[in-house]
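Chains shown are a subset, placed as in the full complex.
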Amino acid sequence: MFFHRQELQHKASPDRPDAVYARKLQEVLGGQYGEITVAMQYGFQSWNVHLPGKYRDLLFGIGTEEFGHVEMLATMIAQLLGDAPLGITDDAVQDDPTVAAVIGGTDIQHAIVAGAGARPVDSMGNPWMASYITASGNLMADFHANANAEMQGRVQVARLYHMTDDHGVRDLLGFLLARDTVHQNQWLAAIEQLKEDGLEQLPVPSNFPQRKEEQSVKYEYINFSDGQHAGDGRWAHGPTPDGQDEFTYVAEPDSGVAMPPPTRPDARFYGTTDMPNPVEKVAGEVQDKLKTE
Amino acid sequence: MFFHRQELQHKASPDRPDAVYARKLQEVLGGQYGEITVAMQYGFQSWNVHLPGKYRDLLFGIGTEEFGHVEMLATMIAQLLGDAPLGITDDAVQDDPTVAAVIGGTDIQHAIVAGAGARPVDSMGNPWMASYITASGNLMADFHANANAEMQGRVQVARLYHMTDDHGVRDLLGFLLARDTVHQNQWLAAIEQLKEDGLEQLPVPSNFPQRKEEQSVKYEYINFSDGQHAGDGRWAHGPTPDGQDEFTYVAEPDSGVAMPPPTRPDARFYGTTDMPNPVEKVAGEVQDKLKTE
């Protein structure tokens, strides 16, 4: 069960309206790595989790905080739009390049659809989609997904920080950056915790019987591009992070196997094959007739 | 530039057709974490990369291999569909529960749209979407995205392994599992390499000036759910993975700040506000008239 208190975790008021920036801020509300994504991602991970106790508590704890971040950003965006200009019926645009920028740079649906309100979309107007989220049931994989989400999110907030000089907006972004910092640290810590608790190891999933893998190509870097430097990295020599082997470098892919011959499905799929010549075709039609009548 | 050789990196032929399994296999071809995703993800990362040398070579090298994996899976699926039944005009379904299963469990578009061919969709028929991929320009963040993609992909292939006993299919899956193993190890190694080379550190992005973050909430675990165990994990006490501080545990969120008052945009957005009473409304209409005529 969720409960709501009519407060915000941090102040979310701009110094002044800015409809162009409101659109940009939509990215971290409704984009691929926006707050809706992390809120829903941690939510589904917690509802599907197979472990009671600290891991489930962690998922619920951070997930619920993120729903509050959704609210802070929506509230901020609504205020940035508070005095948004309605359009260009006034003559402003002829005289004022700032107005021209505003007109070109806003999310038009902020005005037409939401009446100067926040929208569940990214900065280009794509509606948020649940295909952004990840919840596999394997916590080692999912915690990597979570760490990545917090990193991508923090990169985006950092970029947005430099696109405004509004102190109210920057104050909120500074808060979000701090929470992204701790959250990315926490998911990385949770990965370590999983290992310590003996619940998961590398490679993920760790309890698939590795002897069923093709042994000959394990831990090989195979160079499918003609760059000369890939062999210089830690991914091409030395111990593998899962501690099971050493990387080897293969400068050129081995010759593969011949492609199987093309398939030739049932004639009633009407694909193009090399069978029909005029005679065969008539024969085929007769056969078809027998089949289909 | 890409070049193509009419060979496969590994044999990709099933022992026998299986249209139901063909549909399942679509997940790792055209799903969120399928081979199209990783091929395109590494592709865009390499085209956008800001570093010459070993990192770019790595991205091109693995990315190009993945396009070949797309090809292997498409080839396998086409063969699994090679003798797919066309429908239920025969009386088979009345007599044979396996046929019933086949009819219910296939991707119908395999037959109607592709004529017994592979499709660029996931196992539920959703077309592959470019919003699955990640390429931020920040390699630390992106390598975490890549490690996650290989982990999710390997989890899915491992599950698929147990859903068939066809030796040809399992042979290919065993090969893909091995390559997923090495690739997830390689992206983790690349993360270490970035740190060693002094190019990126935690938190990501590492060169955003951290003093601009809100200091009071950094490295706090704030418990927004009433679970009692979140404080037991490494994410709530001890040193943070970025090496900059210690986690602290906050059992209950601090009181926040009051929500800002609702916005009251221009009346011509026709949102509902508490202004209009019958008298004001007439006044408003007059005003509107002056504005808009």
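Note that the chains take the letters A and B in the order they are written out, and that residue 1 is the start of every chain.
We adopt the following convention: a contact is a pair of C-beta atoms (placed from the backbone, for glycine too) under 8 Å apart; a residue touches a chain by one contact, two chains touch by 3 or more.
The structure displayed is predicted, hence computed values, not measured ones.
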Query raised in the report: In this structure file, how many copies does the full complex comprise, given 2 in place?
Result: 6
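To be clear about the criterion, only the chains that are shown with their structure count from here on.
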Query raised in the report: Just how much do you need to spin subunit A so its Cα atoms sit on those of subunit B, in degrees to the nearest 5?
Result: 180
Query - Between subunit B and subunit A, distance of the C-alpha-averaged centres to the nearest whole Å - result: 6
Report task. Spell out the residues on subunit B that touch subunit A in their complex, using ranges where they run on. Result -> 5-13, 32, 53-58, 60-65, 68, 75, 78-79, 81-84, 86, 89, 111, 115-117, 126, 129, 131-132, 134, 136, 138, 140-141, 144-145, 147-148, 151-152, 154-156, 158, 161, 170-171, 174-175, 177-182, 184-190, 192-193, 196, 202-205, 208, 210, 212-215, 217-225, 227-235, 238, 240-242, 247, 253, 255-260, 263-266, 268-271, 292
